[in-house]
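Missing here is one protein chain; the remaining ones are kept as they sit in the complex.
On to chain A.
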Amino acid sequence: MTATIDALPDLLSPVRFHQVGKTFGTGQKAVVALDGVDLEVSAGEFVCLLGASGCGKTTLLNLVAGLDRPTSGRIELNSSRPAVVFQEPALMPWLTAAGNVELPLRMAGVPKAQRRAKAAELLELVRLAGLGDKRPHELSGGMRQRVALARALASTTDSGDAGKPSLLLMDEPFSALDAITRDVLQGELLRIWRATGTAILFVTHDVREAVRLGQRVVLLSSRPGRVVRQWDVNDAPDAVDEINTALRKVISSHAA
């Protein structure tokens, strides 16, 4: 699997933001999505980014994933290629579940036997062993999202830069699922996080989800997105009310 924390004597932060800003458009109609964001994720850390709509959570994730570039500031990436899980599973409908997991390995030129083994291993990690030859439309929503997670993990492990900490980016991955499935998958994610030791940057608008999953919760304001406050929720699982109050305050400041 990926390099675990204990294997890394020197703990590099997989990602560090230096005064990152992102503006869409120019002139009068320009929208400032992010402004002066400083943020650091430590190796193996689980960080939840929390915010209402329009706070630039997704923009922030896209910047780390390399799908977009910041207009100002700098993002320091010390991880292997970040794995990304989107809100929709976005599986390739022409490939089987295993084929989807193998896709990033195939694009990286990994030999067939090795890809097979890796895909089987990752499908087992997300508890889908034996379902590798199912097509996406034959799977439930929760199963698809788990395939997407396995595929994302495959995309980090192909690159030769082992030794660098790994980083998993998740953009509201469970928000389109029903409550029961979401609950189970949150538990699964924690298990996988512990098993792989990867750092996770998890975007959500659900306070309970953020507190349950994260070690640290970062609240972003909306338009422009700035870091408002951070909570260390590892030892304070009852922080939900406090964070909720802070989130409401941020949202109501837009009422005027």
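Rule of thumb we're sticking to: a residue touches a chain if its C-beta (ideal position, glycine included) is under 8 Å from a C-beta of that chain, and two chains touch if they have at least 3 such contacts; residues count from 1.
FYI, contacts and distances are computed from a predicted model.
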| item | value |
| --- | --- |
| Undepicted complex member, UniProt protein name, chosen from "Metapyrocatechase", "Membrane protein", "NitT/TauT family transport system permease protein" or "RNA polymerase sigma factor" | "NitT/TauT family transport system permease protein" |
| Sole contact to the chain not displayed, among A:19, A:140 or A:234 | A:140 |
| Residue among A:63, A:103 or A:200 that touches the chain left out of view | A:103 |
| Contact set of chain A toward the excluded chain (per top definition) | 65-67, 81-82, 84, 86, 88, 90, 92-95, 103-104, 106-108, 127, 135-143, 151-152, 155, 158-159, 180-181, 184, 187-188, 191 |
